[in-house]
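Just one protein chain is left out here, and the rest sit where they should.
Right after this comes chain A.
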Amino acid sequence: MRSGAAADRSGYFHETAFYDSGEEFLALIVPFFTDGLEAGEPVISAFAAANQSLVRDAFGAGSGIRFVDGDSQYARPAGAIRRYRELFGEYAARGAHQIRVAGDVPHPGAGAPWDWWARYEAAVNRAYDSFPVWGICPYDVRTTPAHVMAEVRRTHPHIAQGRTHAGNPAFEDPADFLRARTDTWYDPVEQSPPALELLNPAPGQARSAVDAVAAAAGLTPDDRNALRLAVSEAVANGLLHGLPPVVVRAWPAAGRVVVTVTDAGDGPADPYAGLIPAERPVGDGGLGLWISHQVCAFVGLDRAPGAFTLRLIAGRLD
């Protein structure tokens, strides 16, 4: 039996909340966590440093809350989904009736591109639905941009305010939301001419040309491998599933390399592509883009009429 507002639900109970002060934040989170602890449910706090210390101070030591470092948990959306699913799976296997979780989802107000987190907020409605999870994603209205707030309202089926929990009439079907949107964020360095431009390269050619740019930019071996994996897969997908021409461009910048792979097709048909691994045997497709989402610093799916651009960044985003 699940406790609280999600009591008669199955699967994922996905809520957002908006606050404009530390007091308001705690007025939401303290009862949410307290009720879970009292019901004997696992409680996970995955906030970034500032909010995490508010929670720690409010509950003190030995509360039973599981603190997960928000910065690493939310480094990349596909990684967040992968780790949460592992964590939820462990609790569910141990017989948890409900798992309560709350964390800070990154956005430009916190220094991160929003696009792939917008996709995350829609995709988790499906990704976590096989677990009895009640999750709250609170947003600080003092730092959250308006366009982020607008998409947060469209991706959460429930909204919390203090102790009240209500359905959200603005919620949209996640697959429809994902099909209708495009990742438009681009790196400022793209305003200058690319250091590399390749027309219809073989995947191996694209890998070695991009890797030369990455090596010159001083990327770490892991970041170089990440970029080669992502570029290889993007080019192969463009050649196999997209429409010609396939154009690869690369821009080196301080500590990072931006690569775009553009073809004339529509991009992946699966609205969840990249964030949720396809439930198919390894090698049957879909996994490459998911791996790219796991290892790159940013992946954008930029869909324009007659041009699908996969944007891949390796290294450190400023």
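Keep this in mind: contacts are C-beta pairs under 8 Å (C-beta built on N, C-alpha and C of every residue); 3 or more make two chains touch, one makes a residue touch a chain; residues count from 1.
Following the convention adopted for this analysis, contacts and distances are computed from a predicted model.
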item: Absent chain [UniProt protein name; select from "DcmR-like sensory protein", "Spore germination protein", "GerMN domain-containing protein" or "STAS domain-containing protein"]; value: "DcmR-like sensory protein"
item: Option touching the unshown chain, where A:G36, A:P113, A:P157 or A:P203 are the choices; value: A:P203
item: Which residue of A:E41, A:D187 or A:E233 touches the chain not shown here; value: A:E233
item: Interface with the unshown chain - residue positions in chain A; value: 82, 202-204, 207, 220-222, 224-226, 228-229, 232-233, 236, 282-283, 287-288, 291, 294-295
